[in-house]
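Have a look at the structure below, then the notes.
Yeah, one chain of the complex is gone here, protein chain that is, but the others are all in their spots.
Going in written order, the chains are labelled A, B and C, and every chain counts its residues from 1.
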Amino acid sequence: MAQRAPLGVAVIGTGRMGTDHVRRIQQVTSGARVSAVVDVDAERAKAVAARVDGCTAYPDPAAAMAAADVDAVLVASPGPAHEAALLTAFEHDLPVLCEKPLAPDAATALRIMEAEQKLGRRRVQVGFMRRYDPEYAKLKALLETGQLGRPLMLHNRHRNVASPPFFTSDMLITDSVVHETDAARWLLGDEITAVTVLRPNPSSNAPDGLLDPQFIVFETDGGAVVDVEIFVNCGFGYQVQAEVVCERGTARIGDGHALVTNMAGRWGGTIAQDFTDRFEAAYDLQIQAWVDATRRGEVTGPSVWDGYAAAAVCETGVTALTEGGRREVELIDRPELYRS
Amino acid sequence: MAQRAPLGVAVIGTGRMGTDHVRRIQQVTSGARVSAVVDVDAERAKAVAARVDGCTAYPDPAAAMAAADVDAVLVASPGPAHEAALLTAFEHDLPVLCEKPLAPDAATALRIMEAEQKLGRRRVQVGFMRRYDPEYAKLKALLETGQLGRPLMLHNRHRNVASPPFFTSDMLITDSVVHETDAARWLLGDEITAVTVLRPNPSSNAPDGLLDPQFIVFETDGGAVVDVEIFVNCGFGYQVQAEVVCERGTARIGDGHALVTNMAGRWGGTIAQDFTDRFEAAYDLQIQAWVDATRRGEVTGPSVWDGYAAAAVCETGVTALTEGGRREVELIDRPELYRS
Amino acid sequence: MAQRAPLGVAVIGTGRMGTDHVRRIQQVTSGARVSAVVDVDAERAKAVAARVDGCTAYPDPAAAMAAADVDAVLVASPGPAHEAALLTAFEHDLPVLCEKPLAPDAATALRIMEAEQKLGRRRVQVGFMRRYDPEYAKLKALLETGQLGRPLMLHNRHRNVASPPFFTSDMLITDSVVHETDAARWLLGDEITAVTVLRPNPSSNAPDGLLDPQFIVFETDGGAVVDVEIFVNCGFGYQVQAEVVCERGTARIGDGHALVTNMAGRWGGTIAQDFTDRFEAAYDLQIQAWVDATRRGEVTGPSVWDGYAAAAVCETGVTALTEGGRREVELIDRPELYRS
Partner (left out) sequence: MAQRAPLGVAVIGTGRMGTDHVRRIQQVTSGARVSAVVDVDAERAKAVAARVDGCTAYPDPAAAMAAADVDAVLVASPGPAHEAALLTAFEHDLPVLCEKPLAPDAATALRIMEAEQKLGRRRVQVGFMRRYDPEYAKLKALLETGQLGRPLMLHNRHRNVASPPFFTSDMLITDSVVHETDAARWLLGDEITAVTVLRPNPSSNAPDGLLDPQFIVFETDGGAVVDVEIFVNCGFGYQVQAEVVCERGTARIGDGHALVTNMAGRWGGTIAQDFTDRFEAAYDLQIQAWVDATRRGEVTGPSVWDGYAAAAVCETGVTALTEGGRREVELIDRPELYRS
């Protein structure tokens, strides 16, 4: 738990994802700071840097990576720019988190892989963030216990409210299903060996000419069959669901609630055994809210009045428990300080 | 998003809660560090401080609060010690997050409130962390929209697997139901005016003499009725559930999944509209994992091989989409670097 | 399974419930027929009888019960008329199904009980139909297995969209909660020993002066505590929910889906083990629909065309399984007879 200096991160690309990562590193992540931002649009980079204390804007990745306060690189530029950024990071021997896709095609990815191999050790983490989703993580952990037996099939649903104007039929695969590609490989521990794509009637809510939805079937070298419904103009919401069917049961995530299993005559989920499990997020958010308010010079959250009222009610409750019957709670008038 | 110096926090009390808050502030919270720890057990305080860079152990709160690098205080000592710590913090004009209960009884809470009023402004946030739980927060937000109309009743269930050995019948109220006390006041915006406690048959799994479960009814000055099942030896899990019954519908949290409403002929919940909503935690956890691994000098997570395999599958998928039929995916042999 | 003569039933009272019971006995129930109907409104009784083959209308219960083709009596008249009808049935030694409430007050119920005791054997079944609801029946069966341990608390919700114009505050108890009264006694096997009624703020959707909702607490001679939310103007739907909290777990019905339990770290329900369990209702409804259509001289339901199409698809499927790949299904043109 040592308080070493925070990690200085150069964020390459300040579009939607890059800007969001800058915010995240500054306001959410513990132990890191954004020390550099890079964008081909120099004005944009400067504007982002101006909002972050001790952050410098650079017009190109190489200059940023040469800076003394850059310890690591987060690549959030468009896919075709990834290769150059990664090779530059390799030259500076910097660790990289590279947004997906790693590269726009397999040949480019292969070149990046060869370059990393020459370094003799891994430097790159690819941004397949579903592996960090708490539900996917629980699903993976459950599979690893072996309780359900070997996975035989994986059913996926991937639905977006509406696709952006530039979306093409190919992008349903390369931009959306790419996530299921990684999730399937990771959950099953298999490589995908064959692909079949079925084309249902396009929805009348999809833009003209867009083949949406598609139904895709993967086969794996472990003998599993994976199906993916991709529907990017479903209209009703964003849904990512996965059900693994194993030899002794199934497990499903993404219904808007918890991991649900079918096993041995019962469907259902687990119940937390402890308040630290149930309320971990609440504790984290409480402390962050208190730190943020304090740094702004404010006091928010439950007040001393709230602490007093709870104490008075509990005292009365103990009397009611001991003596029986209905007991009235007595409170002083609420002071001015606690009235807002 | 300025990178000001992190907030220096003195943590008073290094028991279970205090130690967990030290870990949280160091490893989870952005913008804060633990600069001081205090415990009546000096060895214990030193051991905790030794694990945190730049953190000093103090035997008493006053010394810690006088230190130059202490900007704020987190009180996690036993309830009877809160008053003294708070009054000292008031002298140093330091903001405080004070674990619940604020005080062991209403009279003490009243004295603390009078002291804070003399300062003329709020300095204390009480640690009723349920207000920060994402499910409670959604429930509160839903109530505030007014869609459901005015709240009339609030049903609560509060269940623990088993009570600790020192738990008394009174503590079911003062230690457990105290949370529902605050949650009810906060959700309804009402003060509690009367309490009735019913005593069902004690469970044979409860320690001899412990009145467990209890069924408690609160009445509020807004005319609402609140009931609480408290059952601290339920055996099967930790559950905190709340259902608000309003004039036009009900809303329920804590079933192990999302907020579920009954409204206008339908039960159910909302569907995320966007990936930032559905996968916010995944992005946060991904970046934190990457920062933590990088600071340890490691590279973990999805590798370049994973990026390459995804690219190869997607390319084949596009061919299958365009040309129809089943298409085989071609991958190179997996290099040594990516085999573990 | 002997085909004895169907039971001839006299239905006393042809209001909403009585008329519905006439329909049920004629169209749903196996082994019974309505041989007599009685109403103080003679025209009404005649109109109902005219629609049923072999059914006679009578102006008073005694005349109906004296008829040779009356084997049993279903009392669906208003509560105050029950005592007279039951005493008459006792004179004719006829078995009776008496709609709830048995009597408008305890004293009348006591007189009926004394009369039945003089007969020396039970003749009356009271219409507490929740005991026959499949969900309540599953809940009762689960309690009887003892898996959950002894019941300690029972939480009930009883909600109606809107109350009829004649509904009074007392009737929330005598007309609505009367069901929970019986359900609680039956589920717990206890008698109720004390009642407390709390009055939340009335909903602004309730008629002026109606105390709606109410929150009622029962205590039982077995030491259980039972709470009932009764809310007859909830607006959104009709809901009857019950959760039994036992020493080792809880079980809940009425969420619009199946029995859900909390036990040993898991929430969830059972999965059918067999198609006869899952599709019992489908088989029953299929046969009833076929019998009803046949008696009307019609043929409905899946046709020979449907049988042929299924056979053709399955044959093609077997080829696809054996030979691999995508196989086209060949069907003849759909004949005229099967086009509607």
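Everything that follows uses one rule, which is that a contact is a pair of C-beta atoms (placed from the backbone, for glycine too) under 8 Å apart; a residue touches a chain by one contact, two chains touch by 3 or more.
No experiment lies behind these values; they were computed from the predicted model shown.
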Candidate in contact with the missing chain, chosen from A:8, A:127 or A:213: A:213
Of C:103, C:139 or C:245, the residue in touch with the unshown chain: C:103
Residues belonging to chain A that touch the chain removed from view: 149-150, 152-153, 155, 196, 198-201, 203-205, 213, 215, 217, 219, 222-225, 227, 229, 231, 234-237, 239, 245, 247-250, 255-256, 262-267, 325-326
Residues of chain B (touch criterion as defined above) contacting the omitted chain: 260, 262, 265-271, 273
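By our rule, only the chains that are shown with their structure count from here on.
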Centre-of-Cα separation between chain B and chain A, whole angstrom: 20
Whole-Å gap separating chain B and chain C, where each centre is the average of the chain's CA atoms: 44
Per-residue overlap in chain C, given as positions that touch at least 2 other chains: 262, 265-267
